[in-house]
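Heads up: the structure comes next, in structure tokens.
And then chain A:
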Amino acid sequence: MTPATGQLRPIDTAAVPPVLEMRGIAKRFGATQALEDVSLTLRPGEIHALLGENGAGKSTLIKIMTGVYQPDRGEIRLAGKPVTVGSAAEGQIHGIAAIYQEPLLFPDLNVAENIFVSHQNRGAVTNWRQMFREAESILASLGVALDVRSPARGLTLAAQQSVEIAKAISLNVRVLIMDEPTASLSAHEVAQLFRLVRDLRSKGVAILFVSHRMEEVFQIADTVTVFRDGRLISTRPAAEVTPQKAIADMVGREMGLFQRRAAAKKGEKLLAVRGLARAGVFEGVSFDVHRGEVLGFAGLIGAGRTDVGLALFGIEPATSGTIELNGAAHVIRSPRQAMALGIAYVSEDRRQLGLSLPMSISANISLPVLARYLSRLGLIRTGEERATAEAFRKRLSIRTPNVDLAVGKLSGGNQQKVMLSKWLNTRPALLILDEPTRGIDVGAKAEVHAMIGELAAEGIGIILISSDLPEVLAMSDRVLVMREGRQMAILDGDSATSQTVMTAAMGQEMAA
Partner candidate 1 sequence: MRWLQRHIRPEQIREFSLLLLIVAAVLIFGSMIDGYYTSRTFNRIASSVAIITVVAVGQTLVVLTRNIDLAVGSIVGCTAYFTGAQLAAHHGLPPVVAVLIAMALGCAMGAINGALVAYGRVPSIIVTLGSLAIYRGILIDYSGARTVTTDSLPKWLIDLPRLNFITIGDLDIRAMFALAVGIVVLFQIGTSFLNVARRFYAMGSNPDAAELIGMPTRQIVFSAFVLSGTLSGLAGFMFLARFGNITVEAARGMELQVVAAVVVGGVNIFGGSGTVFGAMLGAIMIAILEQSLFRLQISEFWRDAILGLLILMAVASDAVILNRLRAIWSRTELKLVTRPGTGAAP
Partner candidate 2 sequence: ARAEATVAPGASVDMVLLPKFLGILPFDQAHQGAEEAAKELKNGKKLQYLGPTPENSVAGQIEIVTNAATQGVGAIMISNNSGDQIVPAAKAAKAKGAKVVTWDSQIPSAEGEDVFVAQVDFSETGKVMADMALHILGADGGKFAILSASPDAANQNAWIAAMKDALKDPKYSKLELQGIVYGNDQSETSYNQALAMVDKFPGMKLIMAPTSVGIVAAAKAMQDEKLCDKIKISGLGVPSEMLAYTKNGCAPEFALWSFVDLGYLSYYTAYGLATGAFKAEAGTSFKAGRMGTYTITKDPTRKAGLRVLMGPFSLYNKDNVEAAAK
């Protein structure tokens, strides 16, 4: 047990008996000791932030709380009584619900049904009308407007995340666990979400909140717990911690927050896009990317940034407009063609689109350029393949015992790094990064940012699509803002502030 478990808390909830206590929890996966002697206390009306590097064991602890995993050692106490949470259903009966890091929706069920699917006492018969109405009002309170009748299949990650959140708040829970709920939300949606979370806190719900975005954590948390390598390092009231201190706890050394990237020398024009459109999805997108330049794409969820990326990469080809690379016009119809032109696209959805989870790290990294690893007989030179993977493991400090491990076994952030490696391995001229730091920790984030800087300095043109506004502002030479499938503005580095970007992203209404 760490010494400070809340006695120092200034809020009156400190007197309230804890709703959930974890004591001496340990969990091992094969060779990995994911958790070791972890104790954590959640009180009603408390927002408790959980920080830690990728693979520190945050998600594992959460899965133990909700009954998905059973701990090897330790006990869970609910309102003072020891309980075993044997399954997720039991967790729910105890009033524990979680939003997992990776959205878990039922693609064939509609949005409304997804929201209410885990309600135990919905009665025998579905009252569709009522369900649609309630779903709409929950989503409206979240500020998200989704067609509740449409199936969840095909929703963007952000939309999926919204549904997950709606699902969790629709359950009247005592303990709500949110594993990186904001990872794919943009500032506006985050604000929206935080309003809700505070609302829940005032109703006496205990909230466990995991995020890699420091500014958010300190905006909302009452208590901050930091994990490192499966151990609990510190638990302190938020008021007593600074971001720097927390980061130091996480990585075991001092480290700064975002550093604004020094603008690299702009090379000649690499990409020129004019009037790009895909019927019914986005239109009128025109911009240039120079060698060594980082062009940020900002916007709210569903603004169409991903769609532009997909069009450039040939997955969903554009229906009109022109794309010029190095001065030559190209009609890009397939990813293969795009890759041949030196374009790489790092997808925002690593599980569905980015990685083959059951396959090894090295196999994933070599996949786009498999031809490079073939011997004269057409067989794969696995040694070479592994060497490349090793190199990336070092360069991006991917946490894994070896590169033959299935990617699916890695923590979310490390998966993200594997995906980055995979695309860097194609040695692209134009790199499209779609939410490249989604779900990765500060340390890794800093590494990715440094890498973006290095890559730009090497003369690679970079399109950085991100919902993390501070990140976009810090990294980009220019920022393109989209809204509802239209390009609103391209802001220069100096004129791009969170104020100007948000104004453009929200349209006129925000201007006030």
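We adopt the following convention: contacts are C-beta pairs under 8 Å (C-beta built on N, C-alpha and C of every residue); 3 or more make two chains touch, one makes a residue touch a chain; residues count from 1.
In picking the candidates, the idea was that all candidates are chains of the complex that A comes from, given by their letters.
Remember, it's a predicted structure, so these values are computed and weren't measured experimentally.
**Student:** Chain A is shown by itself; which of 1 or 2 touches it in the complex?
**Tutor:** Only one candidate touches chain A in this complex, namely 1.
**Student:** Along chain A, where are the residues that touch candidate 1 in the complex?
**Tutor:** Those in contact with candidate 1 are residues 66-68, 87-92, 100, 104-110, 113, 117-118, 122-126, 128, 136-137, 139-140, 143-151, 154, 188-189, 192, 279-281, 300-302, 484-485, 506-507, 509-510.
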